[in-house]
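One protein chain is absent from this view; the other protein chains keep their places.
Coming up: chain A.
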Amino acid sequence: MFGDYSIGDLGSIFVMQGFAGLILFSVYVLMALGLAIIFGQMGVINMAHGEFMILGAYVTWMTSNVFQSYLPSLFSGYFFLAMILAFLASGALGMLVEWVLIRHLYKRPLDTLLATWGLSLMLQQAYRSIFGAREVGVELPQWMLGSLHVTDSIEVPINGVFVMGLTVLITIAVAYIMFRSRWGRQVRAVVQNRIMAGAVGINTAKVDRYTFALGCGIAGVAGSAFTMIGSTGPTSGQLYIVDTFLVVVFGGAASLLGTIASAFSISQTQSTLEFFMSGSMAKVLTLLAVVGILMLRPQGLFALKVRK
């Protein structure tokens, strides 16, 4: 398949597909971060995580519409506000869901799978009723369109670089919260041993609620980024949830670095292969590689070593 291209062409193709994969990478990382935090801490497999992302995408779409109609002069900056609103909206919904539904199911992990799946169906229908079944697209401000001209054959999309930078910032912020802050210490203690965390005085119920909200909020930001690569529809989130689980498992649960490495390798493999073959073949090859590696390393790419 590489035969038809010169070495120089191949180099350019890899670089450009690599950059094109950056947005996918960012969406994966943000989705997987939220999922990994929630799964790691509460053992809850959140099947509705894709719908929290899509909520963020819809919020972004609404914000762009509002800016277009009422504040056209500020349109170039709407994306920043949209991301914050997406985070808040998804986080608030997450907190509500935890309070109404999830907290009653902590002792029945398999039931959370079913409950959150049901929740995802409900949310999908809610989106369909509220926003319509038609997919919507977000208009990007002028400065995000176009690409940076690096060489004659290499062009880098600006929105890709932007989303990438944003993802890096959010990842650093999450890492800081988890590993340096007082609250992160409580989260990690609850992850390790919920009962013991309670017995050293950590309010586990409160930690759970805010952690769930944080994970969902990050999914909302992922939704903002998602608006750049796909059009937003009621069921768009479904397409991403499986890939995201793959990222989490492949990276090794509860390892931040592993999540990033695995999101990067999966999205780049996918994106690069897509240039040379059909999308589904690319997916098949990616999945085969992941399955192969997981058979050799069932604990995922990165796992902490401690005495048992």
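Just so we're on the same page, a residue touches a chain if its C-beta (ideal position, glycine included) is under 8 Å from a C-beta of that chain, and two chains touch if they have at least 3 such contacts; residues count from 1.
The criterion applied here is as follows: contacts and distances are computed from a predicted model.
Peer 1: Which of the following names does UniProt give to the chain that is not shown: "TerD family protein", "Pyruvate dehydrogenase", "Urea ABC transporter ATP-binding subunit UrtE" or "Phosphoribosylformylglycinamidine synthase subunit PurQ"?
Peer 2: For the chain not displayed, UniProt's protein name is "Urea ABC transporter ATP-binding subunit UrtE".
Peer 1: From the list A:Gln41, A:Ser90, A:Thr112 or A:Gln186, which touches the chain that is not on show?
Peer 2: Candidates A:Gln41, A:Ser90, A:Thr112 or A:Gln186; residue touching the omitted chain: A:Gln186.
Peer 1: Can you say which of A:Leu10, A:Leu74 or A:Ala199 touches the chain missing from this structure?
Peer 2: If we include the chain that is not displayed, A:Ala199 is the one touching it.
Peer 1: Footprint of the hidden chain on chain A, which residues?
Peer 2: 182, 185-186, 188-189, 192-193, 195-205, 304, 306-308
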